[in-house]
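What you see is the complex with one protein chain gone and the rest in place.
Chains here go by letter, A and B, matching the order in which they are written, and residues are numbered from 1 within each.
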Amino acid sequence: MKKLHFLEVEGNTKGFYTFLGLFGLISLIGVLAAYHMEHNGHWVTGMSNQVIWGTPHVFAIFLIVAASGALNIASISSVFAKTAYKPLARLSGILAISLLSGGLVVLLLDLGRPDRLIVAMTKFNFVSIFTWNILLYTGFMAIVGIYLWTMMDRPYNNLTKKAGMAAFIWRLILTTGTGSIFGFLVAREAYDSALLAPMFIIMSFSFGLAFFLLFLMGSYKYTQRDLGDYMVNRLKNLLGVFVAAVLYFVIVYHMTNLYSADHRDITQFILTSGGIYTFLFWVVQIALGSIVPLALLYGPTGNNRTMIGLASVLVILGGLAQLYIIIIGGQVYPMHLFPGMEVTSSFYDGVVASYAPSLPEFLLGMGGVGVTLLLATIAIAAMKFLPASLADEIADPHGK
Amino acid sequence: MTINIENKNNDETVNSLNKDAESSRRNFIFGSVAAAGLSVAPGMMLYQTANARSLSDFSLKEGASSKVRWGMLVDTTKDVDWNKCVDACNKEHGLGNEKNSRDDQKTQYIRVVDVKNKGTGYSMSLPVMCQHCESAPCVDVCPTGASMKRPDGIVLVDRHRCIGCRYCMMACPYKARSFVHEVLTDQTENTPRGKGCVESCNMCVNRIDNGQEPACVEASGGAIIFGDLNDSESPISKILSKHGGKQIRADLKLNPGVHYQGI
Partner (left out) sequence: MWLHLNFNFGFNSSFVRKSLQKLPLTVAGLALIASLNTVNASQDGLGPKITLPENSEGKSCVLPSEQMRREHPDLLKHDRIQTLREGVRAKADDKALDGSLKQCVNCHAVKDESNKFVRIDNDQHFCVSCHKYAAVSIDCFQCHRDIPEGSGAFHALTNHKDVNYSNVVPGNYSLTVKDMANIAPEVNSDDN
């Protein structure tokens, strides 16, 4: 095995500036969309008093969940001492920070009063899981920052394992916290399940790794660095395991909900009669987001980079669909003010609320993805996050 | 069961209260509670005398007291047009001044809900507003403490702190909260409200502190009774202890301050 060598991406090139410009533009459009929503008020969006959280929250929660999942590679290397993943640990850390930043930007810009961020930072209600999440997110940034430091600064390398353990524990709590945002809502049947928190953790593994794989393959392709099959195959096999695990959790989640009478209605709504939500579930989440990627990753196309990339994209799309169903599908289905009774009112009681995502919402969500990519791109040019080569003779610890 | 309401003109009540107020400051007696004698069955009067407890017991200098728990009792068996309550609420708080919002984006503090039993065909209507829960989920989930409960049990939003995250709306089992989706102008003096904040029924806290009943209670012609749930002598407590009342979604164990009869 040859010596591992990290190197910045050359920043002063046309290709680099092109990507920087592209990601910057997406971010800028997102900020402008947020300004539009903020200036006019949320009436310009599809959100309402019935569908309270919309498309921005789907993107924000996806990015936040993926953030903790992206850190997984580093955790496997430091905590579980799998040296094969060590070359990727730094990238894993910086992608985690970038994803979290992107998600938080979206969440912040969708607030009714984003100008009052300072209030959220100074007035805490410790009964609220939201408050805990604010602390968990800022803590995550700090801990992963320290973790990266111990990896990249040789005198502190001996602390990497400890910092990695702290980050690993922290990210588990963080994803549990994100899942609990929904799990704690007693009133909404779609969310009233203890399975949500562990399901969010396994979802984070899958979404985070899919994003990681895409970024890794993309950056090595455009910098013409060697990325051997050894590393890619390890990662894509891992991705397959995570996708299958998410699928398992989804099945258990819906089966248990079908079993208990008071959750049967909402589950039947999602699975059979929910229109767009049923379509998203079966076609996008299950077929395109789970079955097809599994076939692509484990089938005869398993060694084809394009197909691995496609599988990762599909996993991300399936993940967005899954969160869309959880977040928006869970809201459009009416709450039962009087269980068993037929209820109507001027405030849309008893009817399935309508929601159509608006362009500004979508652009704001995409802006979060843009911010993530922008930060990660700047980071790999500024510091030594990427190995100069991940060719098989370097990456494979058992290689010749 | 026959129900007779001896209904007195509400405006008159308020006016006379204001005149009396010169001599005995804030020694208000709750208008329609005092004026309305409620008989549940012929010959059986629940109460006739004035509410013994008045607001003078609760000083505005010391603020809301935890000795008090304000509550409401809605008698849905009464033949009342609940829309009157909605109108009174909208007028009191200056609601309905959105210019751009879609219908599903407009604020409602109180709404009329029609309930029908599919099996028996029995149907009824009732007004639903913020239920002012004792363990309010909206207060628990609010990250900044903007969603709050006063010591006297009134749940309201401190708009100075609200950042508009809408988590409280996700948490409320009664869909009692609304988000202001656009720039508002021409608010009423006593109910400041504006873009980007969440709002809901505040039990007309401004009126209560001034010794008046909530607007919907006043407009209900005696079908909604307002009072102190902690005071066993108050009409609301007496009726509740004698004839009982139900809370909506009592299974969630939030102990709302709004009780209903006939649901």
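Note that in this section contacts are C-beta pairs under 8 Å (C-beta built on N, C-alpha and C of every residue); 3 or more make two chains touch, one makes a residue touch a chain.
Just so it is clear, the model here is predicted, and its values are computed rather than measured.
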item	value
Full-complex contact with the absent chain, from B:K106, B:H132, B:K175 or B:R207	B:R207
Options A:E10, A:E342 or A:E393, residue touching the unrepresented chain	A:E10
Candidate in contact with the missing chain, chosen from B:L126, B:V155, B:V198 or B:A215	B:A215
Touch criterion as defined above, residue of A:K3, A:R154 or A:H398 at the omitted chain	A:R154
Where the missing chain touches subunit B, by residue	14, 18, 21-22, 25-26, 59-64, 91-92, 94, 148, 150-152, 156, 158-160, 183-190, 192-197, 205-207, 209-210, 212, 215
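As a convention for this text, only the chains that are shown with their structure count from here on.
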item	value
Centre-to-centre distance between subunit B and subunit A (centres being mean Cα positions), rounded to whole Å	43
Subunit B residues within the subunit A interface of the complex	98, 100-102, 104-108, 111-118, 128, 137, 139-146, 161-167, 169-175, 177-183, 195-198, 248-249, 252, 263
Of subunit A, residues touching subunit B in the complex	38, 40-43, 47-50, 52-53, 111-114, 116-117, 119-120, 123-125, 127-131, 134, 181, 184-188, 331, 335, 337-338, 340-349, 353-354
